[in-house]
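With one protein chain removed, the remaining protein chains of the complex are shown where they sit.
Order of writing sets the labels: A, B and C. Residues in every chain begin at 1.
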Amino acid sequence: MRDARGDVTRPIGARLWLSGAWLALLVLAALCAPLIAPKDPLMQDLFLGRMPPFWVTGAEPGYLLGTDSLGRDVLSRILYGARLALIVALVAGSLTCFIGATLGLIAGYYRGWPDRIISRFVDIWMAFPPVLFAILLIAVMGPGLVSIIIAIVVIDWTRFARVIRAEAMSQGAMDYVASAQVAGRTRFGTMLTEILPNVLPTIVALLTLEMGIAVIIEAILSFVNLSISTDSPTWGGMIAEGRTSVHQAWWVLVFPLITLFLTVLSFSQLGEGLKDRFDPVLR
Amino acid sequence: MTVFRNILIRLLTTAVTLFGVAVIVFVVIRVVPGNPIAMMLPPGATDADIARLQAQYGFDKSIFQQFMIWLSGVMQGDFGTSISTRQPVAGLVLSRLPATLELSIVALTIAMLLGGALALAGTRFRETKAEAAVDITSGMALSIPDFLWGLVLILLFGVLWPVFHISGRISPALNIDFSTNFYLFESILRLRFDVIADLVGHMFMPALALAIPLAAIIAQLLKQSLKETMHLDYVTLARTKGYGENHVITREALPNAVLPTLTLVGVQFTFLIGGTVIIERLFSYEGLGNMAIDAVINRDLPLIQGIVILFAFLFTIVNLVVDMLYVLLNPKLRHA
Amino acid sequence: MMYEIRDLKLSFPDISRKPLLGPVPRIEVLKGLSFDVPKGVVLGIVGGSGSGKSTLGRAMLRLLEPTGGTIRFDGQDITHTPEEHLRAVRQRFQMIFQDPMSSLNPRRRVGAIISGPLRLHGMTDLRSRVNEALDMVGLPRNFATRYPHELSGGQRQRVGIARAIALRPEFILADEIVSGLDVSSQAQVLNLLEELVRDLGLTLAFVSHDLSVIRRLCDRTLVLHHGMIVEEGATAALFDAPQTAYTQELLAAIPLPDPDQPWR
Partner (left out) sequence: MNSFLEVRNLNLSLKAGMPILRSVSLNVAAGQVHGLVGESGAGKSMIGKAVLGTLPRALQVTSGEIWLDGVNLNSLPTAERRKTIGAKAALIPQDPLTALNPSKRIGPQITRRLVDILGWQKSDAEARAVELLHEVHIPDPARVMKSYPHELSGGMRQRILIASAFAAEPKLIIADEPTTALDVTVQKQILRLIAEMQQRHDTALLFVTHDLGVVSKTCDTLSVLYAGKVIEEARMRRFFTRPIHPYSAALLKATPTYTNPRGSLTPVPQSVIDATEREVREHDMRASR
């Protein structure tokens, strides 16, 4: 029996490199924001409100991508916004992945009562609308970076738990698990040495996907004004502002939106690309 | 017998799930710092006023007592009184539910049509450039969540080429007396095409934003399932009998390929309903989700509880319906 | 005696027919089997689909726990021994699986697949043991760095054999190991197995649906039908003069590559 995934040929290289390049650029921008940002992202100048980007007539020199209603530089705010977005992506993504994947692995491989308990919790969690749950949590915990990260972990661990549980279950039925038992490996040892390597590609793909989702959740929370303090630059906050003035100053919405779009897309494509590239079975 | 037993078990687990949701919401929102009562009263209110109102809403009791009071109310259909509007929660929530249901169902319909068409096209032209195009399109559509699609649509059809309304549910200028809150369904029944056009103009973008990720998932799952089915002997056999490719795909493969997709689509549909929360906010669409965010911002605890429970109830109903459909469509289970 | 098996019973719960209340009905797969496997013997276990032959094999290696009866391995009762105590004896009985695509971890190299169990049992000098095992099954040593999906069916099955023999067990259970192979690789694997049994002094239980293969390889044969032993005896005697109607029917149904065989 052949692995059906082997039959699908995909354009692996291009998307891996494109998404990797965009994310690298973003990391660089976040690290060097104070050096490369043309303006102070918090500096307001009410006389320079809603200036269009440089190629549109009426643009103010020095404000490449224009200004928002308070006269703050859009480009600088995007660059500084990358910092929060990436921190949330990395920390919340990894934590969610670790907790969810561990629970999923245990439920799927050990079955029995650990599975019943974990699955029951997953069921309850699935009955919450995730965005509402996140908003509720932030409202309770108060805005701030730690709250955002906790909220993301709390609402999204089930994504990993569900997928990894199913994967671990199907891997557990394979004969190489029986053969590890014949060889005298312990249950825990088998989970780590036989099951984990086989679900790892899925975990990696989910992890980067989750990083993109974390960025989105942060943006959504900023959008409803519940992320960090109101004036610190976040993509979601910019989008919220841009949404209200979309007919007067489209650029306030468009540029952060493009950035967010590309970032989320890159995270998901990176995961798929890595999975295809570093999985010996698919290579 | 098994079918009956499975449904009974499902109903029991549904009850357990709803109870769990209620407990979690109750505990989480009572850790809220801030005092919602104090916010409701004018600045000059005395401590006695606050205490009186707190007693009225039961906030002076322990969490456990509050929960038992709330639960006994729920058993009688009483979900409490909204703090911010001072109206019964049940009435408020039910008045908004139709808007969200209409939006979700329209979105689901779009997603199924779009996703199904993509899956069929990808299967019909499999192993060609067209299939690769379907794969890339659905892969990208899938990795962008509804929130971003909503923003993209606002820019495309609200600003760049302004053909649709970007906020609200119906134009206030249209002064119509609806006898239900299902505006769309009602106007379809009453054949009011002008109203339908206006409603669709408002609903199109939020519904499409919700539908795109689901359509992509349906396209991928159904196409995968179709391709696996196309390798089975009965499909080959149908070909040797003289049937053409289109017949083979739609008549032989599709009915069987739909089944494994169905359960997953059910779960994804609950995600779509969950997505209405932020999409309704984005498009200022007066549904349940928009109300929920307001309730959170206003610390309207009874209302938050009511809305979350209603969402949880919706989700479990969707899953139940999907399970029943699965049994109904699967001859192996139908006759068991 | 390598194995003494008495009144072995095994049943699975049938969840699909679970009533609303009360116990789950069970499907009896093995209905009280008793037989011995003497040391140094090659025992063939033959039967049709649903005869319980693979379940019997898995019970003998205690991958499944019997619901009744006893299994004694080299005098030691292992019927209900918990897994942690079983681990000490596991090295002494090994298994070769039917489908190497499923039994070889697709994400590990051949070398790691063979050396994994060795390391587990505290053996040293892994590299030379892996090489030796590869030599014994007739695979080039550089195959240690390949992944299972890079090998042919016959080669994969040899890796499965190498993994089992590398531990130097006393007993090996081979479950339908040639049913997925073409006749030419099948002949090679069978010859290899026979050689290894002779050179290493192994006791072998060979589960198969194919009587011709059993005839070729085994000293004794056990015919299984619906979870019961229909007939057991020395292979030559059993094939020359089958005693039960089922065995006779089974033998008569086999199409031999011989146009003169009275078959219709």
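In the analysis below, contacts are C-beta pairs under 8 Å (C-beta built on N, C-alpha and C of every residue); 3 or more make two chains touch, one makes a residue touch a chain.
Keep in mind the model is a prediction, meaning the values are calculated, not measured.
Within the full complex, the chain left out of the display is in contact with B, C.
One of C:Ser115, C:Gln157 or C:Gln186 touches the chain omitted from the figure, and that residue is C:Gln186.
Residues 126-127, 232-234, 236-244, 252, 255-256, 329-332, 335 are the ones on chain B that touch the missing chain.
Mapped onto chain C, contacts with the missing chain fall at residues 48-49, 182-188, 190-191, 209-217, 239, 249-259, 261, 263-264.
In this text, only the chains that are shown with their structure count from here on.
Minimum number of contact steps separating chain A from chain C: 1.
Centroid distances from chain A, each centroid being the mean of CA atoms, peak for C. Chain pair with the most C-beta contact pairs: A-B. Taking each chain's centre as the mean of its C-alpha atoms, chain B lies 53 Å from chain C.
The set of chain A residues touching two or more other chains is empty.
Chain contacts: chain C has no residue touching two or more partner chains. Chain contact summary for the complex, chain A toward chain B: residues 4, 10-11, 120, 123-124, 126-133, 135-137, 139-140, 142, 209, 212-213, 216, 219-220, 223-224, 239, 243, 246-247, 250, 253-254, 257, 260-261, 264-265, 267-269, 272. Put simply, chain C touches chain A in their complex at residues 58, 61, 63, 83-84, 86-88, 90-91, 93-95, 97-99, 101-108, 116-117, 120-121, 147, 149, 163, 167. Those residues of chain B that touch chain A in the shared complex are 13, 16-18, 20-21, 24-25, 28-29, 31-33, 132, 135, 139-140, 142-145, 147-148, 151-152, 154-155, 158-159, 166, 228, 267, 270-271, 273-278, 281-282, 289, 292-293, 296-297, 299, 304, 307-308, 311-312, 315-316.
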